[in-house]
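As you look at this complex, bear in mind that one protein chain is not there, while each of the others sits in place.
Think of it as A, B and C in the order they're written, each chain with its own count starting at 1.
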């Protein structure tokens, strides 16, 4: 992802946007983009979602990218190594949701 | 990110959670985790955010990871190459926000 | 809703919180609380949602109230008459989604 990150930084700096990209504003933008991604599936049932994913693949791809761009920039600005952070979080999740208890349980997060 | 992705897949499949991880449910989870990340900065001004980032680095790191985990899984499930998707979106953004017009302009998204 | 609004104002002012309650911070809080409400239904299918609604009525009620409290305060601070604003928006929606075209159509928002 190094090439992607270099480009995100350059894109921002060419436009002198670092002044707006403090952690809070980036987190705000991540939520906004995540909601736009979710909007792709608003009101749809499983079959309609499956169809939409086939017919609007590029649009969904763009919405996923929008979330990713701000998330990568936030991690970068905070000096967070995203790969390491994900591994550490998965370690923690593995403790919280042991296979034998969590297997096939949908209500995992609210009931555990 | 291939090792990370392999682990996310294994984590899900060991728990038989693929049945819940349709695109809509994953998008719902991305928004929920993005809001938890934003909650770290709720009510805080720039100085308080800067301090919080130093004092609660690990917690913020975990929230960033939570968003990333679901986002990577969604892209993976939909067969989206995230690196490619980001480059394509940055190409598009470069057209939408040309340097000469966008430079130093905070209100970029709502006014363009 | 006048008694509710009076209490929301008093609650805030007794704690000297108006300094934090600018429109952006309130909108941030509305999103965070809305995501907590959504979390009640995360990963659940229709049957599980229906059951959860019966078993966790009070908790859901609290999450709904949290969104409402910040939304009412934001409208109040901006001098927006919420009743009027809702009627005006429903007028507009009626134009955008005429009965004959919108009837029974799930994909209303993305396809119209």
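As a working rule, contacts are C-beta pairs under 8 Å (C-beta built on N, C-alpha and C of every residue); 3 or more make two chains touch, one makes a residue touch a chain.
Here the structure is a predicted model, which is why all the values come from computation and not from measurement.
**Student:** Shown chains touched by the missing chain?
**Tutor:** Over the full assembly, the chain not pictured touches A, B, C.
**Student:** When the complex is taken as a whole, what residues of chain A touch the one chain not shown?
**Tutor:** Against the missing chain, chain A presents residues 20, 25, 28-29, 31-32, 34-36, 38-39, 41-43.
**Student:** List every residue of chain C that touches the chain not included in the displayed model.
**Tutor:** Considering the whole complex, chain C reaches the absent chain at 1, 3-4, 7-8, 11, 14-17, 19-20, 22-24, 27-28, 30-31, 34-35, 37-38, 40-41, 44, 46, 49-50, 53, 57, 60-62, 64-69, 71-72, 74-75, 78, 80, 82-83, 85-90, 92-94, 97, 99, 102-106, 108.
**Student:** In the full complex, which bits of chain B touch the chain not displayed? Write them out.
**Tutor:** Answer for chain B: residues 28, 31, 35, 39-40, 42-45, 48, 52, 106-110 touch the chain left out.
Note that in this section only the chains that are shown with their structure count from here on.
**Student:** Distance from the CA centroid of chain A to that of chain B, rounded to the nearest Å?
**Tutor:** The mean C-alpha positions of chain A and chain B differ by 2 Å.
**Student:** Check each residue of chain A and list the ones that touch at least two other chains.
**Tutor:** 28, 31, 35, 40, 44, 106, 108, in rising order.
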